[in-house]
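A selection of the complex's chains, in situ.
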Amino acid sequence: MAALSLSELANIIGAELQGDNNLKIRNVSSLETAKKGDISFATGRKYLPQLLKCQASAVILTAELANSYNGHNVLISKSPYLAYAQVVAALYPDQRPVANIHPASIIDESAELAENVSIAANVVIGKAVKIAKGVVISAGCVIDDNSSIGENTYLYANVTLYPNTQIGNHCRLHSGVVLGADGFGYAPNKGEWYKIKQVGNVVLGNNVEIGANTTIDCAALGSTYIADGVKLDNLIQVGHNVHIGENTAVAACVAIAGSATIGKRCQIGGASAIAGHLSIADDVIITGMSMVISSIDSAGVYSSGMPVNENRQWRKNIIRFTQLDKMAQKIRALEKRIKNR
Amino acid sequence: MAALSLSELANIIGAELQGDNNLKIRNVSSLETAKKGDISFATGRKYLPQLLKCQASAVILTAELANSYNGHNVLISKSPYLAYAQVVAALYPDQRPVANIHPASIIDESAELAENVSIAANVVIGKAVKIAKGVVISAGCVIDDNSSIGENTYLYANVTLYPNTQIGNHCRLHSGVVLGADGFGYAPNKGEWYKIKQVGNVVLGNNVEIGANTTIDCAALGSTYIADGVKLDNLIQVGHNVHIGENTAVAACVAIAGSATIGKRCQIGGASAIAGHLSIADDVIITGMSMVISSIDSAGVYSSGMPVNENRQWRKNIIRFTQLDKMAQKIRALEKRIKNR
């Protein structure tokens, strides 16, 4: 953790400074928990009560909010949330391990390692793997044959890559991620399942981040493809031959079935399920725990799911749900009868 | 990847050949992406438009579809999908690592390893473990005491087996699989939870495949049992004392609670949840994201869940859902009033 002056931070985030140029900022905190030496932020008027009680030495605000907060140290920014992210990055610079090949790593002699890579203990690297410069591979990762990892990509501990996986530059793969396991493909054969050999791979673009224990299956044929800038949270399943477009973000515990195509800049809420062989347009927002079983052709916000109710009330309503078609027919019958009088 | 002649492929899949016996086939592709040298397939008339544009050198078709596709190289099969799976297997023969015990594996001296096994780097094998012939254990796997693994079973990297796990022949366990962790059992005790020690194990039959990061808990007492031919996708939870019958297939992200019994040849759609202590009959199909909270006694297709709608419309309907019981009462009141006139 570094300490920076308020004027240094103003420069970094491109903000207008009101107050003490030389104030030293040591930490970022929420409005509620901030102490002396901290900087905090507020993104809208609804945070005004907390702002007025806040103990931070400085706050990042919109120009409008700054008007309601005179006499304090303020950085004025059009987007305080982005500015907050930039201040965190400035105060907590990335600490990558120094370049080093740990003696307890096991690297096939046919693998190609560029300069300035860091390979931790117990890493296993297979045949003809290519590791670009600046890559970090943490302890216990297994990189199978013919995979390639682009510049400055960071693999946390215990990541597994199956053969032929291709990863772009500046990606982050968190612990327990598995890329390239077999897609779930079987042909029925006399009451048993005949395995459809999965001979494709997984391809990740640049700036992709993948959360802990998320799995992305290899394609049956061709590639499962995750485009530049995609962000996947933890415990997500991406089926074989899925394509996810640029800068789409998917929250935790989402299941995406095989051959689904998801557009660019989508936001998929956590615990949602997306069926296979369908398309979702660009700029679609799907709220949490939604069920998508047909294609979505235009941008917009889509939802499904049933929020909790008291158990007794839910029991009553859920029984009615199973009678819903009959209820609709009763209403129609009533309408007819009344009309006919 | 091998190259095979059309007549060789016809023999392998038991198909009737129309066209050039000696045509060399190098790859399998979908109708849309196939190129010269590829073979493709179509399973029904709905694919006729794509078939007529397809660039493949040969196509696997039903006799009926072949009639609409004269003058091309065709393999006629009763089930083109199964034939496609068999062609993939023929063109991409299994490449298992050569038998070898990696010097960086750590194997207890009481473990019994049959001939022709492959143990990769950083594998840890405990006391009295039995590994049958032809088994492959990839890097980073941990096989705890008294476990046994049947012939030709394949463990991908970073699989964990708790003590006493029994695995049959010809199984595949993908990376991150955990078999035998403690079932979730606690007895309430003065506001705290008293752990019920889980002293059972996990038993897998033959030809079982388990997807990446799937977890199967050990039984509280006895065995959690997965029968022959069962296929489990990624990120599935199987609770303690669950029994899954032969040749049942479960798609990704399904939660199966403790002591559930699932029949033979069932198909469970992804992201479904199955409550504990219930039974599901043989040949039950459950569509994706379904909620099963009572037993299902007869074969058939069962569903629940609510597909997405535009967010505004969903909000309106979901409020009405919470009033559903009242709506039904209002309809009944209306019916009475009209009757009484």
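Note that the chains are named A and B in the order they appear, and that numbering of residues resets to 1 at the start of each chain.
Just so it is clear, a residue touches a chain if its C-beta (ideal position, glycine included) is under 8 Å from a C-beta of that chain, and two chains touch if they have at least 3 such contacts.
These figures come from a predicted structure and were not determined experimentally.
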Total copies in the full complex, given that 2 are placed here: 3
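In the analysis below, only the chains that are shown with their structure count from here on.
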Averaged-CA centre spacing for the pair chain B and chain A, given as whole angstrom: 26
Residue ranges of chain B in contact with chain A within the complex: 1, 28-30, 33, 79, 81-82, 84-86, 88-89, 92, 102, 104, 120-122, 138-140, 156-158, 172, 174-176, 207, 209, 211-213, 229, 231, 233-235, 247, 249, 251-253, 265, 270-271, 288-289, 305-311, 314-315, 318, 321-322, 324-325, 327-328, 331, 334-335, 338
Chain A - residues contacting chain B, complex: 106, 122, 124, 140, 142, 144, 158, 160, 162, 176, 178, 181-182, 184-189, 191-197, 199, 213, 215, 217, 221-222, 235, 237, 239, 253, 255, 257, 273, 275, 286-287, 290-294, 296, 300-307, 309, 313, 316-317, 319-321, 323-324, 327, 330-331, 334, 337-338
